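One structure is given below, encoded as structure tokens.
Only one protein chain is missing; all other protein chains are in place.
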Amino acid sequence: MKVGFIGLGNMGLPIAHNLLRAGHQLTVYNRTRSKAEALASAGAQVANSLGEACQSGMVMTMLADDRALEEVALGDGGIVDALARGGIHLSLSTISTALSRRLTQEHTLRGQIFIASPVFGRPDAAEAARLVVVAAGPLEAIERVRPLLAAVSRKVFVIGSEQYAANAFKLAGNFLIASVLESLSEAFALARKSGVEPAQFLEILNGSLFQSPVYEIYGKIIVEGKFSPPGFALRLGLKDLRLVLSAAEEAAVPMPLASAIRDHFVSGVARGWGDLDWAALAKVVAEDAGLQAL
Amino acid sequence: MKVGFIGLGNMGLPIAHNLLRAGHQLTVYNRTRSKAEALASAGAQVANSLGEACQSGMVMTMLADDRALEEVALGDGGIVDALARGGIHLSLSTISTALSRRLTQEHTLRGQIFIASPVFGRPDAAEAARLVVVAAGPLEAIERVRPLLAAVSRKVFVIGSEQYAANAFKLAGNFLIASVLESLSEAFALARKSGVEPAQFLEILNGSLFQSPVYEIYGKIIVEGKFSPPGFALRLGLKDLRLVLSAAEEAAVPMPLASAIRDHFVSGVARGWGDLDWAALAKVVAEDAGLQAL
Amino acid sequence: MKVGFIGLGNMGLPIAHNLLRAGHQLTVYNRTRSKAEALASAGAQVANSLGEACQSGMVMTMLADDRALEEVALGDGGIVDALARGGIHLSLSTISTALSRRLTQEHTLRGQIFIASPVFGRPDAAEAARLVVVAAGPLEAIERVRPLLAAVSRKVFVIGSEQYAANAFKLAGNFLIASVLESLSEAFALARKSGVEPAQFLEILNGSLFQSPVYEIYGKIIVEGKFSPPGFALRLGLKDLRLVLSAAEEAAVPMPLASAIRDHFVSGVARGWGDLDWAALAKVVAEDAGLQAL
Partner (left out) sequence: MKVGFIGLGNMGLPIAHNLLRAGHQLTVYNRTRSKAEALASAGAQVANSLGEACQSGMVMTMLADDRALEEVALGDGGIVDALARGGIHLSLSTISTALSRRLTQEHTLRGQIFIASPVFGRPDAAEAARLVVVAAGPLEAIERVRPLLAAVSRKVFVIGSEQYAANAFKLAGNFLIASVLESLSEAFALARKSGVEPAQFLEILNGSLFQSPVYEIYGKIIVEGKFSPPGFALRLGLKDLRLVLSAAEEAAVPMPLASAIRDHFVSGVARGWGDLDWAALAKVVAEDAGLQAL
């Protein structure tokens, strides 16, 4: 399929590569043009403007935060302005439910279609086309873009027609992962100061009880203290928790665990660890217990 | 092997049955004698006193809390008094690290051996002899009792010679499970109030990401609202969190997530749900969000 | 002095009255025109547009939240557009530090002066001209507007030239008051369930130790359960805590107590108490303890 692609960060770039590999015709646009040009050798066309990236009537966005997507989609000459009536905007970013609602409204006003299809997975999963997609929006339109989603993921779930629900789903999911970070961090601190070896603790508990790759991966990062380079930076974790709490406030849901995790991320930034992997939450918890990080 | 067995509650009873099935000769003692007699038909001898249960020089205990074990082990005519020099006390209960240290000391003073070997698993796992045992104590003694532990479990881990570390391990493990309850409860509340169906949320996230039986089992209990009969009662969950926080205070480890969970268990008791399954934590979180429990 | 006044809610209206009483010439503007007209009989001129309210070169705003002030100040034909070079915008609202920074920048760009002068006090203090003002901005400009501030308050404090610091001050102050609500709520719940009479508890502790009107006023509201009509609505309390946490996140300051209070306000809204006085936080805490509110 012909499709525009905007946002070539450490998630967007491997996703774009996989779309090209799957035979789709990409017109890529990136604020920093050099990143877009790097894709030309892989077969992408480089757009000179947002408008050009929308010309095929179908455009995917993978941006870092609300602000970036807002600018690209709602700014002057942005997607909402540039996309033809009937065009589709397929948004892969993790954004607020509020922005998702607003994009739905703005696109709908112009006879355009907005699909929220946030993805689960770290950069290595993006490279391996092993992301998990959770999509919501007009169902017929989702079927049309399915080949694009399939090309970058191991699984595509369609959860309904209300776009913001997919964003809430993604945020709730990220919250669950962050909860694993927090609970492992606290359990490891208790273990270490009680004569239990964290690596063995993790191996036994995950081997016999949790049996989960999420515990395996993050537990290992913490036990080995390998917070750099980050798969997902702590300051982005903070951003996500902010979005979780904001979605929760809109829906009138108190989430004390989310609040506690957010406080630890804020402390992590205050200690200068915003660019470490978000598993460095464990460093905050360890220091609070008078320990050196592992 | 010949062994005494004390404590025939909803965990102790199936464990005792499995020991009998494996061919061990049990002398059982229970405060409520009728429960002990029910085991007689399965081949157990019924002891008239704690002392009788200790006569073989080896005794296992599976009691509900610190207080019960303290009375049985350290009270007048208790295990510490009754056990011969060189005898072994094998404790399966989830108890405080403080009591574990004290039992270690008292037994050692009398030339007896204390082994802490708390178990992971709910009553159905106990019945299926599928518990997971984490043992600590004199290593040679642990080897001697291994056939007993093997008869009731699918896995026995020996983590060292310091008894209290096994209890800290068990508490840290229970904390991790309780953290799953809390995080699922909050995520479900957010999902429900944002148009996401909790059952589908669980299926997708656990199917594609967590892949964990712990999330599967507890997620299902919450989604189906089946909190009764309890596999593990909420008031016991509260007790465990109290032990976690007490071990953490001894070790000078702040655990804000453990504190938040404890607060919710306290609220669950205040709302009259102490005898429901500890997954009823989700009812507390749901009500706080203005929702009916699922 | 000649001054425009925008925002005639339950704080703005008594403030405007006091300015008129002190002999200032007010041109008032309100989105709902009838509220402005009600002030005409007290001597105010009614503006037909925001622009008219800015004609004197000096304008005060007292609006409910960021969004309202943003619209009035930064929207098409708003204050920033309408005010002459050298004009002063005196903002009394409780707003985010982020918006304060942005207003400072926009006004400065146009050669206008922005003064942040948020006020402490409930509507009855506004009526009695007994507010406390905390102002920041160009010091010479603050001296020029001092008669206006003096006319509505019992005390004016100038804390420096950085506008956003006055807003941070106000937010930190509101956080301290909210902390009194939370701590009294928890203490009362413990007292009630331990056989201590809350009214006596308050009388003794405040009479002998705290000796504070803040404890006196809010303690009494809680003990008497008089949450309606609200002096300051719970949903505005939630808004303020959101601003506190947002200012704290900008400054990289974890505030777990602020997070806990915010969670309780969210729960209050979920239970349908958003329009009660923010002291109804005590109802949330009481219900969580299985109590009826006092």
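Labels A, B and C are assigned to the chains in the order they are written; within every chain, residues are numbered from 1.
Convention: contacts are C-beta pairs under 8 Å (C-beta built on N, C-alpha and C of every residue); 3 or more make two chains touch, one makes a residue touch a chain.
What you are looking at is a predicted structure, and each value in this text was computed from that prediction instead of being measured.
Write down which of B:I6, B:A189, B:L236 or B:A270 is the residue touching the left-out chain.
B:A270
Can you work out which residue in C:N48, C:Q211 or C:S228 touches the chain that's missing from view?
If we include the chain that is not displayed, C:Q211 is the one touching it.
Given the full complex, what residues of chain B touch the hidden partner chain?
These residues of chain B touch the chain that is not shown: 238, 242, 248-249, 252-256, 259-260, 262-264, 266-267, 269-270.
Using the document's contact rule, name the residues of chain C that touch the chain not shown here.
Contact residues on chain C toward the absent chain are 97, 120, 132, 134, 154-155, 157, 159-160, 162, 164-165, 168-169, 171-173, 175-177, 179-180, 182-184, 186-187, 189-191, 193-197, 200-201, 204-205, 208-215, 244, 247-248, 251-258, 260, 263-264, 285, 288-290.
Since one chain isn't shown, list which residues of chain A touch it in the complete complex.
So the residues of chain A touching the missing chain come out as 256, 267, 270-272, 288-291.
Heads up, the rule we're going with is that only the chains that are shown with their structure count from here on.
Cα superposition of chain A onto chain C: how big is the rotation, rounded to the nearest 5°?
180
Chain B to chain C: how many Å between their CA centres?
Computed value for the inter-centroid distance: 52 Å.
Counting only residues that touch at least 2 other chains, which ones in chain C make the list?
In chain C, 256, 267, 270 touch at least two other chains.
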